[in-house]
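A protein chain is absent from this complex, but the other protein chains hold their places.
Take a look at chain A:
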Amino acid sequence: MDRFVWSNGLLEINETLVIQQRGVRLYDGDDKAKLDVGVVLLSTHRLVWRDQKNHECCISIPLSQIIFFEEQAAGVGKSAKIVIHLHPAPTNKEPGPYQHSKFSYIKLSFKEHGQIEFYRRLTEEMTQKRWENTPASQPIPTATASQAGRTRAVGIVGIERKLEEKRKETDKNISEAFEDLNKLMVKAKEMVELSRSIASKIKEKQGDITEDETIRFKSYLLSMGIADPVTRETHGSGTHYHMQLAKQLSDMLQAPLEERGGMMALTEVYCLVNRARGMELQSHSEEEMIVSALDNVSDKGSLTAEEFAKLLGLSVLLSKERLLLAEKMGHLCRDDSVEGLRFYPNLF
């Protein structure tokens, strides 16, 4: 019974009354609630109970709080009941008739029958969950509430004011959270504009910028996921950019392909290529990294971190890590001189 909150019993916008039944007594678990007999109302959103004699005593519980419910047949001297099992009350629940209850279920005792139809309608509403489609709408404005219900207890108005404040607070929090995202989106828009303008400048001044730089810039755009309008115009497989890219791909994929016996799923290729292009997502196994370091160093005789980075299209930091790992495992050794740090196969 501690899940119930005080209510004014008025339906909200989008909330529809489904069925009501007189002569219902509430039970807190197995104990009779300290309330009299009343009317139970089922709406699309809530279960409401109002004292038959004292209309101001009105409580409700959202249907979303219901886990499941079951019928309890009538017995000798006992009315038929519906037992409703409930989720724990949320921490920010408004005040209700019970501060605390040791039970996580309530019972509706139908002294004047009507339980069969009520049960049927409750099942329907719990299945349809219409409250999810039409979430909490604007509450009745405090002004009208106080006008219409001068006779109502002051407490209810206070509760409604609190609800309104809470709604405003939530709205503010959400807008603040999205402000950062807005700023980011503004920057992203600027970036896209900038890269578009550079791309078109390249297109215009094709003669002034070296081909190598153009290719590199285009590949940067591609790796950022920005479709370069210039490349869209190029066609066929004979373009220089595609050829360069193809060469880079084949260099990059040779070792992994050999490791996998000559075949790789396209999705794997995609991941490997993007990783190698410096997305800095590290998930090669140590063994793979060592093998790649050793193979390349043996192939070229010796390598610096910079040379290795260029070979694989990795960042210098990543390529150095691989070389150091291979050295740690004893596959490579180092030559440290005024000429720089160079790695050799470990011939010792």
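By our rule, a residue touches a chain if its C-beta (ideal position, glycine included) is under 8 Å from a C-beta of that chain, and two chains touch if they have at least 3 such contacts; residues count from 1.
In this text, contacts and distances are computed from a predicted model.
Colleague: One chain is missing here; what is its name in UniProt, given the choices "Superoxide dismutase", "Auxin-responsive protein", "Proteasome subunit beta" or "Vacuolar protein-sorting-associated protein 25"?
Modeller: "Vacuolar protein-sorting-associated protein 25"
Colleague: Given that one chain is not shown, which residue among A:73, A:266 or A:347 touches it?
Modeller: A:347
Colleague: To test your reading of the contact rule: which positions on chain A touch the chain that is missing from view?
Modeller: These residues touch the chain not displayed: 302, 327-328, 330, 333-337, 339, 342, 344, 346-348.
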